[in-house]
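One chain of protein is taken out of this complex; the other chains stay put.
Every chain is named by a letter (A, B and C) in the order it is written, and numbering of its residues begins at 1.
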Amino acid sequence: MINHIVFIFIFLLGFYAILVKKSLIKMVIGLNIMEGAIFYWFIAITDRGGIIPIVQSTQVAFNLNDPIPQALILTGIVIGASTSAFLLTLIIELNKFTDSTNPDQLGGIIED
Amino acid sequence: MSRIKHISIVIILAFLGLIMLLDLNKIPNQFEYANSIYHHITNNAVGETGSLNFVTAILYDYRAYDSMGESTIIFGAVSGIVLLLSRKTLPVSSHGLSFIVKRTYGMLTPFIFLFSVYIIAHGHLSPGGGFQGGVILGAISIIFSIVYGSEFDYKRYTPTTKTLLETSGALLFIGIGLIGIIYSGSFLSNLNILNSEPGSLLSAGSIPFINLGIGFKIGAGLAIIFYSMIQKTFKEEASL
Amino acid sequence: MIILKYLLLIFLGVTAYLAISFKEILISIIFLSIFSIVLTALYLIHNAPDVALAEAVIGAGLNTAIFMTVISQIRADEDCHCRKDD
Partner (left out) sequence: MNNILIYLVIVPLATAFLIPFVDIFSNKARKILVGFSALLEFSIGIYIIISNYGEITEHTFFLKYYLGNWIPPIGITLSMDMLSLFFSTLISVSLLFIITYSIGFIGHHEGKYYVLLFLIWAAMHGIVLTGDIFNLDVFLELMLITSAPLVAFKRNRNGTEAAIKYMFFGAIGGLFIFIGVILVYFNLGTLNFADIAQSFSLLPLFSKKMIIIFFLIGIFIKLGIFPFHFWLSKAHSACPSSISALLSGVIVKVYIYVFIRLFFNVFGFDILRETGLDIIIIVIALTSSILGHVLALSENDIKRMLAYSTVANLGIIVAVLTLNTKLAILAGLLHVMAHLLMKVSLFTATGYLLQFTPSHKLQDLKGVAYKNIILFAGFTLTAAGMIGLPPMIGFASKWHILQAFLDRSFHWGSIIVILGTIIAFFYYIKYIIYGFKTISIGPPERFRLILSVFYRERVVTNIAILFAIAVVVVGVFFKLSYGPIEGAANAVMNPSIYIESILGG
């Protein structure tokens, strides 16, 4: 329950930043926050209260936490980092033409 | 006008959030999937891959193809960033921070390097692996440019070297995959070459090699990204 | 442990809110970095050390460095062109 509430609150907070904020960097921050919310949520809901999925010896360990979501989230974090790095590059590039980071002066990101 | 837009967006988002919350609350608190990959992997991963870290076993063996896609994403981002920022000049500055910071960082560097190599090489034994260690490798170069000024690092570790390191890391990954076809008939299958007892450093088949390839690739890629981004922009007329 | 988790969750929400609501972008970025660190702690509580390590190095370390580079680039440009603020 608490996980769902936190996830929805932070996810929509990030979405709100993307829709409303006037600065492109703020929008990228919003995107990062959305990603963080999703990743946390996935780890939290698949946490079965087990131990860390690393064993010390070859014997079979019981009640491990699910390692698959962790692997997927690891992939997701790297994807998110490269996405935001590329978006920030585009912002640097755009700054060359406009002297500003305000999407309202870019003809609007939502409207055209 | 903008105030109305603002409030309406907030109301719509709150409404959406409420719907999502009501739906998500119906999900059982902890779903016990009967016939899933979780049971297979937690029961057999150590025996099948030799890796004590299950996350590493999944990333570089069961789902190594995903990791290949992921490192390719980094490669694509690097290519795109270099493509976009390549008309700029790097402002070479030889004076960085103060003497004390330089000496301290100079002494610390070998240890940071050792730490990153440890994280890469122990990917199958402890938390960490190619991605995390690679980022630390990239961070060494980034901190060097901050502390010593960009000239210092730029001269010792040129963009060509970085590109070579990055592509060779990627090619190492694909090469291991292709050897897998010859060796056991399937792309990216685990080569049983380092088969000492699980738990020792030289175990877990080809996982350490893939870790190494990914580590170099990510480290070099992130250094390239950083160096492209600190290049100075110059104004130009907007072309057609 | 459960109290710590709840505290961290509240902190997570607060940092996320502050990160998007501050007008100064530099402070926003710092709060984004704190957001990542709180996430790291939460991942550790949920027994996911690999993800925590990745989030720490990528989210809190690398992302912040890249964001800082961008604002330094943009600021430098604004300085030399003496753009009047609105």
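Here is the rule we go by: a contact is a pair of C-beta atoms (placed from the backbone, for glycine too) under 8 Å apart; a residue touches a chain by one contact, two chains touch by 3 or more.
Model, not experiment: these values are computed from the prediction.
Just so you know, the chain we are not showing touches A, B across the whole complex.
Between the chain not shown and the residues B:N190, B:N211 or B:Q231, the one that touches is B:N190. Only one residue in the set B:L13, B:A170 or B:L212 touches the chain that does not appear here, and it is B:A170. Residues of chain A in touch with the missing chain: 15, 18, 24, 27, 31, 34-35, 38, 41-42, 45-46, 68-69, 72, 75-76, 79, 82-83, 86-87, 90-91, 93-94, 97-98, 106-107, 109-112. Counting over the whole complex, chain B has residues 23-24, 26-27, 31, 33-38, 40-41, 61-66, 68-70, 72-73, 75-77, 79-84, 86-87, 160, 163-164, 166-168, 170-171, 174, 177-178, 180-181, 184-190, 238-240 touching the chain that is not drawn.
Just so we're on the same page, only the chains that are shown with their structure count from here on.
When the C-beta pairs in contact are tallied for A-C and for B-C, the bigger tally goes to A-C. Separation between the centroids of chain A and chain B, computed from CA atoms only, is 16 Å. Multi-chain contact residues, meaning those touching two or more other chains, occur in chain A at positions 9, 16, 53-54, 70-71, 74, 78, 85, 88, 92, 95-96. Each of the following residues of chain B touches two or more other chains: 53, 55, 127, 131, 225, 229, 233.
For chain B in complex with chain C, the residues that touch the partner chain are 53, 55-56, 119, 127-129, 131-132, 135-136, 138-139, 142, 222, 225-226, 229-230, 232-233.
Residue ranges on chain A touching chain B, taken from their complex, read 1, 4-5, 7-9, 12, 15-16, 19-20, 45, 48, 53-58, 60-61, 64, 66-68, 70-71, 74-75, 78-79, 82-83, 85-86, 88-90, 92-93, 95-97.
Considering their complex, residues 6, 9, 12-13, 16-17, 19-20, 25, 28-29, 32, 35-36, 39, 42-43, 46-51, 54-55, 58-59, 62-63, 66-67, 69-71, 73-74, 77-78, 81, 83 of chain C touch chain A.
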